[in-house]
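Complex shown without one protein chain; remaining protein chains in place.
This part shows chain A:
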Amino acid sequence: MTALVRLSGLQIAACKDGGVTSIVRDIDLCVEAGEVLALIGESGSGKTTIALALLGYARPGCRITGGEIEVAGHRIDRMDEAALRTLRGRVVAYVAQSAAAAFNPMLTIMRQVIEPALVHGLMDRAAAETKARGLFRALALPDPDTVGDRYPHQVSGGQLQRLMAAMALITDPALVIFDEPTTALDVTTQIEVLKAFKTVVRDLGTTAVYVSHDLAVVAQIADRICVLRGGTVQEQGKADQILHAPAHAYSRALVGAAAPRVPAEPIAMPPPAPGEAPLLELRDIVAGYGGLDANGRPKACILDKVSLTIRRGRTLGVIGESGSGKSTLARVVAGLHSAAQGYVNLNGVPLASRIADRSREDLRRVQLVFQNADTALNPAMRVGQTVGRPLTFFHGLRGRTRAAEVARLFDLVRLPAAIADRLPGELSGGQKQRVNLARALAARPDLLLCDEVTSALDPVVAEAVLDLLVDLRRELGVAYMFITHDIERVRAIADDVMVLYGGCQMELADARALGSGPHHPYSRLLMASVPHLKAGWLETTMDPFAPVPGQAGATADGCRFFSRCALAMPGTCDLVRPASLVADDRLIACHRELAEL
């Protein structure tokens, strides 16, 4: 076999502030025809930069400074812009990370999908449209004959990602580059898209470079894996070898971070005194946007009758996909969003629904850790000051005592004290998230609301932050509401787990009971959708969208999960909101019997 793609000695540099920094160094890679090569690494490892170089493209500010790039016999490094244009989209095609951003919102989908075929003069419009519809069908898109007439905002993210793949495949390119194509999707959607990609790649014998940071995803689709870090290749080899016998230390760390976490040791807490109120109690919270209707419900209802309790020092995991209302839940507790109905009690005393009406003591007790430390930290303020301000505000500390306390907090989150003089822009993502955490801890809260605090971090860094959270809980006895879309993370850190779907509580269970005994069909779907670090897992996992004929959607009073539920009972589930089934360690909102789940 001959190599279809060959990179040798590839060098890419970034020009910034007059200086030139090398961001990719000495890359030697080969991809054989019909093979899928995965480029894996954390953010900043250069994986996307290398993939784009295969198109002869460098993002603004970057420049390919050396090395040979050869794709299907074309020497890309020697081509000028006009020659590259005839190659892009025809010989090498690109599937971008966020199809939602990569589709032009002003043009219909079909027009964009067939554009590569038209600009390269490969076929006429009618032939291209026929071919596109064939690809839509092959990619298991719903309504393949009409989906092309829609605009990008009218289809879901998972569908857009597959439509983008159709756009790449329409010219039968020699090489397709998939750049983190499933990263922005929910786990349940990710499987659907991965399956579609894998089927087409296999059926068409496509050669592909698949860029990802997620080893478990890569395990499903790649023949070979190349591990990158800091712009250099750490290790490359067959997928099996990298997954099961990684030689390089960094590959081992990656594989270790991708493996399911061992749940933290349960922390022994003294049993609550009889009559002691729980730390946090929410009853029948209804919240949303828009005005209220006659029943006092918001027009766009984001949370629908959510109830929960968190006891002192315990951790509740809240899990759900995007749009399930989990961030709104944290905002309601923090007082950033007023609930339309229901109440929030802290230590048995009602909390004001608006943050402006809360006492300083109430503010101190509940602290929110934002998802994105990049935007949560003031970029113009030294991080020591960011952490020090709540110390002054809540505890009146100033001067030396405040500096000492800041140093203690940095020590607590395992950061060197010298970091206090730095600006957020000078810190890494993981360090920023630790500062973010230290800022919340400075208030000495009873409850930390952690909203997707590890989602923006690379796997290895995210693991370390999770470890830190577990340690802090042991040292400080603080309670967490841990909000995430990742069921594995929840399992590792939480005592109890609440599953949200469409703003409704589907299940409330003991975290250790997840995976055994009866579960809500949606919880099962979530658990089944987490990719395993094992080749061939994708083929054996159940189809999360097992089509149920004639199951369009539920009425407003029906179960929110009806249209996607494999166990739905039309005539009941689409009309009536289910009551909760109660077992000893779980509550499941379903019409089925416990034994059926």
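Odds and ends about this structure:
Throughout what follows, contacts are C-beta pairs under 8 Å (C-beta built on N, C-alpha and C of every residue); 3 or more make two chains touch, one makes a residue touch a chain; residues count from 1.
Please note the rule applied: contacts and distances are computed from a predicted model.
Of "Lipoprotein", "Nitrous oxide reductase family maturation protein NosD", "Regulator" or "ABC transporter permease", only "ABC transporter permease" is the UniProt protein name of the chain excluded from the display.
Which of A:67, A:116 or A:445 touches the hidden chain is settled by the complete complex: it is A:116.
Across A:14, A:72 or A:102, the single residue that touches the chain missing here is A:102. Against the chain not displayed here, chain A makes contact via residues 52, 55, 57, 59-60, 85-90, 93-94, 96, 98, 101-107, 112, 115-116, 119-120, 150-151, 153-154, 164, 167.
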